[in-house]
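Questions regarding the structure given below will be posed in turn.
Note that this complex is displayed minus one protein chain, with the remaining chains in position.
Which chain is which? They are A, B and C, in the order written, and residues in each are numbered from 1.
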Amino acid sequence: METGIGHRNCQVTSGGRASSAPHSDLVLPYGDELNDGLMQVSFTLPVAAGALAEEAARQAMKLMGLEDPQVAEAAAIGNNATFFIGYGRLTRPVELSKLRVAKPMWQELDQGTINRLLQETLARPLVVVGAATGQDAHTLGLDAILNYKGFAGNRGLEAYSAFKVVNMGSQVPNESLVAKARELTADAILVSQVVTERNVHLANLTNLVELLEAEGLRDKVVLVVGGPRITHALAVELGYDAGFGPGTRPQDVASYLAQEIARRHVELGHLHE
Amino acid sequence: METGIGHRNCQVTSGGRASSAPHSDLVLPYGDELNDGLMQVSFTLPVAAGALAEEAARQAMKLMGLEDPQVAEAAAIGNNATFFIGYGRLTRPVELSKLRVAKPMWQELDQGTINRLLQETLARPLVVVGAATGQDAHTLGLDAILNYKGFAGNRGLEAYSAFKVVNMGSQVPNESLVAKARELTADAILVSQVVTERNVHLANLTNLVELLEAEGLRDKVVLVVGGPRITHALAVELGYDAGFGPGTRPQDVASYLAQEIARRHVELGHLHE
Amino acid sequence: MLRLSIDTKTVDRCHEIAENITSRVMEELSSLSTVAIERTVARFAGVDGVTPDGVPLPNVLVDHLAEKGKIHDGVAVHLANACLALGKTPVQVSRMIAGGETDISTLEWQGTEEVTRKAREMCRDSLDKIRARRAEREALLEELPVTQTPWLYVICATGNIHEDAVQGKMAAAQGADVIAVIRSTGQSLLDFVPHGLTTEGFGGTYATQANFRLMREALDEKSRKLGRYVRLVNYCSGLCMPEIAYIGAVERLDMMLNDAMYGILFRDINMERTFADQNFSRMINAYAGIIINTGEDNYLTTVDAFNAGPSVLASQFMNYHFAKKAGLRDEQIGLGHAFEIDPAIEDSLSYELAMALLVRQLFPDCPVKYMPPTVHKKGDIFSAHVLDSNFNLVSVLTGQTIHLVGMLTEAIHTPLVQDRYLSIKSAAYMRRAAQNLGHNLEIKRGGLLDTRAASILDDTLKLLREVNEKGLFAAITEGVFAGVKRLRTGGKGREGVFKKSRWYFNPVEEDLRAGLSDRSQAPGPIQD
Partner (left out) sequence: MLRLSIDTKTVDRCHEIAENITSRVMEELSSLSTVAIERTVARFAGVDGVTPDGVPLPNVLVDHLAEKGKIHDGVAVHLANACLALGKTPVQVSRMIAGGETDISTLEWQGTEEVTRKAREMCRDSLDKIRARRAEREALLEELPVTQTPWLYVICATGNIHEDAVQGKMAAAQGADVIAVIRSTGQSLLDFVPHGLTTEGFGGTYATQANFRLMREALDEKSRKLGRYVRLVNYCSGLCMPEIAYIGAVERLDMMLNDAMYGILFRDINMERTFADQNFSRMINAYAGIIINTGEDNYLTTVDAFNAGPSVLASQFMNYHFAKKAGLRDEQIGLGHAFEIDPAIEDSLSYELAMALLVRQLFPDCPVKYMPPTVHKKGDIFSAHVLDSNFNLVSVLTGQTIHLVGMLTEAIHTPLVQDRYLSIKSAAYMRRAAQNLGHNLEIKRGGLLDTRAASILDDTLKLLREVNEKGLFAAITEGVFAGVKRLRTGGKGREGVFKKSRWYFNPVEEDLRAGLSDRSQAPGPIQD
């Protein structure tokens, strides 16, 4: 009697490579196994659904350097356009050590420490003026940072004894913001920009820096911008001191401000020596 | 009295470019406006969530040639890996006229025409042997093509008077399939391959062609493969006459077979002349 | 059939109080008009077009009278007088003013009877036209019926009206029943209506008459192809509520965002200005057979939605009574509501269901406009799509009428072509899959849903009582709604409010009122 389809010796290995292997400097996407490069994409092409469109989709994926491009879905969505979902393998790795990560320089401090540090540095509350500028009416992000209530259980700047907060609210023209900052001799200006469609925020943010420079105020304030599409790198590029993105907690901003003000004070001290 | 914030003359155009403009040969993804290049991606990197991982994600997107890469979501998913969702703009267009679209050569015919054409060509039913080969147990796709019931309201090959169908079912070794084809002097072999993990289908499909060649049967049959990851181009590359992918209807296959058999007959006729 | 057990006495009381609150506001306002109302009258009289440097003629005309201190009589009187005196049409008169060729405040008085007749007559064409457009809509709805509810409503926001038209048609073909072109950021604070076709906007496209017309034509064409009338929406809120109401009426829009308090709370527009403008704009909406969409969803996005139930309901009661006063029929009052409870909390779906059902039951003949989750969507488009799916479910289960289809990319960008496709597909699936589910389920008496609904309704009554005691103006001053405090004398556009003189005359208002009370001319019931 035979035992069915005959014996087959499954490959036995003493210790196959597993994904928990220490990550190297060269990384690729990880789908089913480490560094398999798996990448999901979706996009629409202005080509009527059919064989040509699918080939065009595969070509688009190849243009992105994806090997073995698979069209998983091709749906006619009207106007001779086709929506695609695809998978392919990225083969060019990201070299981690080559990346430059822009980060504002600060350590997380607790509320007490922040208050103390600022008290020691300034001997008065730090004056913060905040606004959602231009035509932007999204204030929830700014409020989350400034208002007492704060964000996700983390109290806002108003809850710190070391800050005096003026929240100008929504759709504040840059001119009014600058005027208010001058009026209050603000130490810091906090701008929120949420609408980014057609890059409307870039023009608006650049304009604010220009106004401040024209008024000779730029160096007198810590200039901060935040919003869901803001990164620190972008902020610095636009001439801001720091940028804060999604998920920012008030404490992050407070920590940064306290340390930045302290740093400037020391530098100024040195200058006056 | 002033009317509020002053008049602003919104840009007025007589006929701005709209997306319905005739599509050109160079196409890019279409998100918010024609050719804006918008591309959605998602992938996991084996890097712990944080600023470095996000920069790595942006870098991966840049490696794909995506401009203005935005990380919309970065989620720690364990094992020091981070899942990303991003958007960027592809700027290298697909050149439609340069694409080579591989298609089996056939026109859609109706059931009556197919039956007539085959009757005229062969004067006997065309013998089709079908199987899900190797370890593949997915028979629904093959059944959809072969069985009377068919697929999405389109009757299967069994419903045509011109076909004699033998459906061998699932997990059929290539050897058994070849033996059956020989036994029945089949005109066409229809193979289904659904499991493609680790490219198991490629080895299996190649093996079948080799067996048929070794037995001198390859030229005597129309050799067709189908399955959700099969394209005609792939099929031809592997040595098949035609390949059928997702959404194939029995009628498509019947139309192809009738025309291919007729074509071969004519060629053979010429040969004998 | 899902029905909450609701204390009808509490509901009656809420209505009484809201009726009282809104009546008092209307009374206080009866002596006021606004520049926006007057510009609308000018538009009724045919004043259209812009000066070479882009100032709309209605603004030229009204600014001129304001400058001359004559606006208190209303624009109609002086315009009619000028037409008679100069033998010109209203638009010719306005152009002359723009060119500095005349000062109509100093023209000879042509006699009260003559002027009044002329004033009436010059607005008649527009009124006829609006009635004709309404009849047209009714005929189209007969011919191209919309057979399923909820109506799937999606947004176009490319900034370029030509692109919006293309994408609106795509969306309609994908299954959308309603297309809204949302406005560019900031338009609500413009104290004039931009002119012509526009191709640049931010997060939206400018509302202009030419843009309305282009969209309407595009959708009419598509409606015929699809055999299903596709409704068009825009916003009449901000500083130009009544003017846009007029434009929308003339261009046969079908719905308009229009809220009695949105401008005050969310755009810091002056209270009196808003209350006056909303009333006049709604009279036009009513006359044109347009469905308004109120903005209670905004409370839910601004404050914690779990706790915002009572303010939503209180606002709906008031919006409803303001609307009735402006002549809107229940079928035209699309009260706003939204699915915005934090998905991180337990039982969120039950709470959403209870609230959606409560709104539905309290205003049984109003086509509630149910808005999707937005605030709690993050960049994870897959999870956002699932959140929308639950929203779709609740909408179908509770039998909503106007369903603003949520977008999986809400946290990222205004909808891409494929976003709309995916979201419509998902909403249509739910409409099909769950179409009869709500009719085959019942609410367990005294359970979580009943008690939640009862507590919100009780709190609503308390809130309305509080507002009634203080009066609405004072209540807003104290931040009762959405935590926002506004002063009666503050806010934008305040300088555009004025006291009517004893000679004030507004022929449009009179005719609208007459038309609306005349049953035979009142817009018919909504076809669905």
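Operating definition for what follows: a residue touches a chain if its C-beta (ideal position, glycine included) is under 8 Å from a C-beta of that chain, and two chains touch if they have at least 3 such contacts.
This structure is a prediction, so every number in the text was calculated from the model and none was measured.
Touching the chain that is not shown, out of C:Thr10, C:Thr89, C:Ser389 or C:Asn468: C:Ser389 (per the contact rule at the top).
Although one chain is not drawn, its touching partners on chain A can still be listed: residues 1-5, 7-20, 30-34, 38, 40, 70-75, 85, 87.
Those residues of chain B that touch the chain absent from the view are 42-44, 75, 77-79, 81, 83, 134-137, 140, 169-171, 195, 197-198, 200, 228, 246. Contact residues of chain C toward the unshown chain are 1, 343-350, 353, 380-383, 385-387, 389-390, 393, 408, 422, 425-426, 429-430, 432-437, 439-444, 447-449.
Criterion: only the chains that are shown with their structure count from here on.
Taking the mean of the C-alpha atoms as each chain's centre, chain A and chain B sit 39 Å apart.
Distance between chain B and chain C, defined via averaged C-alpha coordinates, is recorded as 48 Å. The set of chain C residues that touch two or more partner chains comprises 166, 189, 200, 378-379, 411, 413-414, 416-418.
Annotation for chain A: residues 42-44, 79, 81 touch two or more other chains.
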